[in-house]
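Here is the structure we will look at.
All protein chains of the complex are present and in place, except for one that has been dropped.
Right, subunit A next:
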């Protein structure tokens, strides 16, 4: 149990950072490309501001990822013993094709601007983006395979591969990958929108900030409906391959035709029913089977074989709810941008409040899919129980406490630092726009910043 909490804590913490970076890196490629095309310094300033946030996010993502590579062995020995022949190569390819590519070209992307030609620098940025995406690809292949295993046979209780193409292109992989990549793009878009809105409110009226905000808002407005569509396809796929998970998501206790869509309910595991249902008749059947009275298999068919219902049920609603809010905000802001050419203050404030909404939606979605698969770690092949370690609980408790403290601290430091960086950029732009480019310089900017901060506050 402690192993499970520890891994859940670790993976929840880890997922936050790649979620931002997979898409943020492509967005940086876009900023750089715009600069190359237009030679407009504002694009370069946007690039330089966000590349630093990328670096910070990357650093935290890497260190929490290293922790995970160790935990496979320490906390889940049964996992590698049983499905190592499949998980191993996938993880190996992730390290070999993605990690080195990212880490090596990241340094050129960050520090190499005046050491290599502009073209090489752009290529380095592009390669880092390819690296992060490859990394996402391999890890989602593995995760999808654990959800919907294919292309293997069991010999003496150990999985052996029969077809690598079936392992890689397992039934849920395309949907999961698309859903996750879009989630990443939306998370990054809302982060950029939120921080840029914050800078605008603080009086930073430079074109670079507006470029970033406009771009992020439009990106979110286009991708949000696409995400809803892909999410629907993903749901259908889950309905086909993992009916027990869908039953938990929808709170369907008995198999029924014409199942209602529950807007709200309190699932009760002991009485195996829902309380306080607020429902739209027949809608769940319509969505999942595209028939008004299509059949949805209920949890009673998977007794003892299905996940705890409440966390899956609530997480799913949280994800959908946040998603709808994000959609509303993205469209409203795009409307303001396209037709009014300005953002009202209340809208900017709402955008700041929604800075991390992508994180919440992604985490909620992640819980739906991961808890929804329980009690299995690999659907139908390996239960979580079998994979867990025999390490003394007090040792795990000790390391768990250590990790939780570190993660809590880092999360706060990360969020605080983003706003500190935004504040610093605002101050520099306000006092001396020409120096704004210098904000990126490492320590001199700090001295500069301190010299400048006095007159600003005196104004």
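Keep in mind that, in the parts below, a residue touches a chain if its C-beta (ideal position, glycine included) is under 8 Å from a C-beta of that chain, and two chains touch if they have at least 3 such contacts; residues count from 1.
Operating definition for what follows: contacts and distances are computed from a predicted model.
The protein name that UniProt records for the chain not on display, among "Amino acid ABC transporter membrane protein 1, PAAT family", "Cytochrome d ubiquinol oxidase subunit II", "Tat-linked quality control protein TatD" or "Nitrite reductase small subunit", is "Cytochrome d ubiquinol oxidase subunit II".
Across A:74, A:122, A:255 or A:379, the residue that sits in touch with the chain not pictured is A:74.
The chain omitted from view is touched by exactly one of A:62, A:182 or A:195, namely A:62.
Here one chain is not drawn; of A:12, A:36 or A:85, the residue touching it is A:85.
Contacts to the hidden chain, counted on subunit A, fall at residues 48, 51-52, 55-56, 58-60, 62-67, 69-70, 72-74, 77, 80-81, 84-86, 88-89, 91-93, 95-97, 99-101, 103-108, 110-116, 158, 160-161, 164, 389-391, 395, 398-399, 402-403, 406, 410, 413, 417, 420-421, 440-444, 446-447, 449-450.
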